[in-house]
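All protein chains but one are shown in place.
Think of it as A and B in the order they're written, each chain with its own count starting at 1.
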Amino acid sequence: MPKDGGIGASTKRREDVRFLTGNGHYTDDINLRGQAYVHFLRSDVAHGRLRSVDTSAAEAMPGVLRVFTGADFAELGGLPCGWQVTDRFGEVMQEPKHPVLAHGKARHVGDPIAAVVAETREQARDAAEAIVLDIEELPAVVDMKAALRDGATKVHDDLTSNLCYDWGFVEENKGAVDEAFRKAAHVTTLELINNRLVANPMEPRVAVGDYNRSTGDHTLYTTSQNPHVIRLLMGAFVLGIPEHKLRVVAPDVGGGFGSKIYHYAEEAFCTFAAKALNRPVKWTSSRSEAFMSDAHGRDHVTKIELALDAENNFTAIRTETYANMGAYLSTFAPSIPTWLHGTLMAGNYKTPHIYVNVKAVFTNTVPVDAYRGAGRPEATFQLERVIDKAARELGADPIALRRQNFITEFPYATPVAVEYDTGDYHATMDKLEEIADLKGFAARRKASEAKGKLRGLGVNCYIEACGIAPSNLVGQLGARAGLYESATVRVNATGGITVMTGSHSHGQGHETSFAQVISEMIGIDADQVEIVHGDTANSPMGMGTYGSRSLAVGGSAMVRATEKIINKARKIAAHLMEAAEGDIELKDGRFSVAGTDKSVAWGDVTLAAYVPHNYPLADLEPGLEETAFYDPSNFTYPAGAYACEVEVDPETGRVTIERFSAADDFGNVVNPMIVSGQVHGGIGQGIGQALLEGCAYDEQGQLLTGSYMDYAMPRADDLPFFAVDHSCQTPCTHNPLGVKGCGEAGAIGSPPAVVNAVVDALQSAGKDITHIDMPLTPSRVWAAMQG
Amino acid sequence: MPEVSMTVNGKPAKGQIEGRTLLVDFLRDTLNLTGTHVGCDTSQCGACVVHVDGRAVKACTMFAAEAEGAEIKTIEGMAEPDGTLHPIQAAFREHHGLQCGFCTPGMVMSAAALLAENPTPTEAEVRDYLEGNICRCTGYHNIVKAILAASGQDVSRIAAE
Partner (left out) sequence: MYAFEIDRPASLADAVTALGAEEAQALGGGQTLIPALKQRLASPARLVALSGVAEIKGICTADDGALSIGGGTTHADVAAGAGAYPALAALAGNIGDPAVRNRGTIGGSLANNDPSACYPAAVLGSGATVVTTNRQIAADDFFEGMFTTTLEDGEIITEVRFPVPEVASYQKFEQPASRFALVGVFVAKYADGVRVAVTGASEGGVFRWSEAEAALSRSFTPGALEGLSLSGDDMISDLHGTGAYRAHLVGVMARRAVAAAR
């Protein structure tokens, strides 16, 4: 019987009612009295020197309050980067300035050059058209390898080159890796591109800045995954506002997928302008603007080599990757191709020698940062593609080759610096073979062939690292932040509980699943628990939600705080029942004295805490409120196996997804319904990357995919129903809930399955095709088939 | 400025508009019905779908002036006055057909239009009908399932959790 509440129950989401009835409260629904609107004039050239920005005509336009340019921000800090990578020679990365409004040069199409604040949105836009720009267009740097050639135009004149860093990992492994390749019985090499993507949460970004003249307090309402991080970055590094005078609110947020982690210029601008003009200032991004101002994702060019011995054991992996940073360093950009990518290169396999080289490159394109999976999809894709290619070259069964090389003993220290605590990769592969009905594939292929279609099967594994931590380690790796999470558990006098968490839900359903955990721990109905997030004014310093960390890190903080609550409540209960604290048991919301029929209800204890008439005041403070900060001792390592079946129309090259199956190990699961939903969404985005989505620039740095007219979003008829399973559970050993994180798995595990399947389909028709770069659009597949 | 009047969720509504005022802006800004969302500017995402005289329409691609005299239904008008969810809303909740909630109003309004036209659609018909509604969170799995369930069809064989 499924549980009907607490941990493990598919509790229906409490947030759904407001979303389903139109009562969600998103940032664009916020309108403040006296609000003005800003329109950003953005560069339409990829690279240009700003000779002059004449705003005089614009200032005279109807409704215009003020026109701002880069000069207005010259004295302030730029947008900071939150991670400093040290290169393979021990030097720190090159770190360019990132002004709020472009100053001196515009460095990508969409770079904001001026900002017009006016009474109405359209007046601001009208006036922006009256700004006279004199831009000397410079050659655009678009291709990463060309950007690194001697004499290449520099994106930043004050840097020595377009190279941000040249990172080797682990540098000391290099000799052993080269040696293993010299001794290899077989080497498989694959060059591939991990396509640039645009996150595209359905809610475009919005920022509303407000300033209270009487108190000097600033408030920013913004579409953010981590309001506290924005408060810290913007307050301390950009605007010089102390955190106690700055409140950041991220109310209902319509999806993020990474793109709403970062501190953006528009947030700083609206906060700054609200004080400058003494008016609330609002910006609502259009989708077209989002394409050229939201941080993009992926965009790696990689060569991977896999060495095998004569028994098909993996002996070494060597990779060289060019990672696009875009024109500036977005908040966490440097960490993505390094610590979130290189550390995962072992995958699920016991390869003894691994060396990863990453060259991060500045180009005249939109900055690139984390997008769902962030580094881990890039690692998984190249590894699982090269294994598939190796299997083909060796005539080995691709599943058997993987199984032969699985890590089976835990904990397992990889040659790329991480230690997997638990896992059972055979179990998830067994489960996959079952739910994907791999035995039935041959018959399905025949049926497809009878319709004139080519059918292919692709299988792969993945591992990821969630809940990036601990803080002291990431500090050594260059993080300029801690990666703990916090929670305050406030028990009210009548027994209801308010939990203020630093995690942020933008679709993940924390209000439901977090309440389930508390309900389980105390034994009260989940309806008595309210989860509050998204406002720096009411929750302790938190790091927010990304990297599938909320339950593993934020949930653990909440558990720790609740444990403190229970410990104190136990003392109160002992006093009320005149029993020893050690004899007090908590079950189903009642404290009882072991071996007796004496008990008091949860509500009796909470009331006593706030009405302490009969209370051990000498030993215990009144009240029942606790805060905990939780800093994990390790990452968590979800893993799984995915299978995709495609049909290819040989006449048009069109690929359709016929079946998709996912067997994941997320450790313990709090709400299976929500977990499945996370996997579904991840798979949808992964299939999108594999078949549909690709952000493209031309040689002049013009964005070719600037709207949904050219950037193909997955739609309902692009996808089938998915078969997902998370019954294989090896609980995480180092967090109190034994959970691992499920938010990104689908997006990490699915692209190689799709590409493996398409290659399989084409090979079944005798085509000597070993790889096609994503997205596998009809035109690309057809072109590949033409030879 | 000219005035426009229409019926919104059964109640008369009027306001002053510019020629360029879109129906969605009139709903959101003038009537404060912020359940209808704007997710793109090329008429593709469908977060703004409402019913105009019983038909699904993208409120971001129709001028408010053109809704003069029309009967408009928005997401705010779907549940019963006592708060009882419309069967489609209830099915979305039951089957986890939403995550961030931003596309949800448009999805529900499109689903309602579909079931009005075709009370027992096939899976393929549901997917085809949702061509103009983009969701980034769910992979559509539970949306399609919820709509099939709302049509009274048995969805117990569709992969659940």
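The definition used in the following text is that contacts are C-beta pairs under 8 Å (C-beta built on N, C-alpha and C of every residue); 3 or more make two chains touch, one makes a residue touch a chain.
Please read all numbers here as calculations on a predicted model, not as lab measurements.
> Among B:Thr7, B:Thr42 or B:Gln153, single out the residue that touches the unshown chain.
B:Thr42
> Specify the residue from the set A:Thr27, A:Ser288 or A:Asn357 that touches the hidden chain.
A:Ser288
> From the list A:Glu95, A:Glu122, A:Asp217 or A:Asp583, which touches the chain that is not on show?
A:Glu122
> Which listed residue (B:Thr74, B:Gln89 or B:Ser110) would be found touching the missing chain in the intact complex?
Spelled out, the listed residue whose C-beta touches the missing chain is B:Ser110.
> Suppose we count only contacts with the excluded chain; which residues of chain A make the list?
Residues 122, 125-126, 129, 286, 288, 651-652, 654, 691-692, 696, 704-705, 708-713, 777-779, 782-783 of chain A touch the chain absent from view.
> Extract the touching residues of chain B with respect to the undisplayed chain.
Where chain B meets the chain not shown: residues 18-20, 22, 41-44, 46, 49, 52, 55-58, 60-63, 65-66, 68, 110, 113-114, 129, 131-133.
Just so it is clear, only the chains that are shown with their structure count from here on.
> Hey, which residues of chain B end up touching chain A in the complex?
That would be residues 20, 28-29, 33-42, 44-45, 47, 74-76, 78-79, 85, 89, 92-94, 96, 98-105, 108, 123-124, 126-128, 130-131, 133-145, 158-161 of chain B.
> Okay, in this complex, where on chain A does chain B touch?
Touch residues, chain A against chain B: 10, 12-13, 15-24, 26, 28-29, 31, 122, 200-204, 252-255, 257, 286-288, 506-509, 672-677, 680-685, 687, 707-709, 713-717, 719, 721-724, 746.
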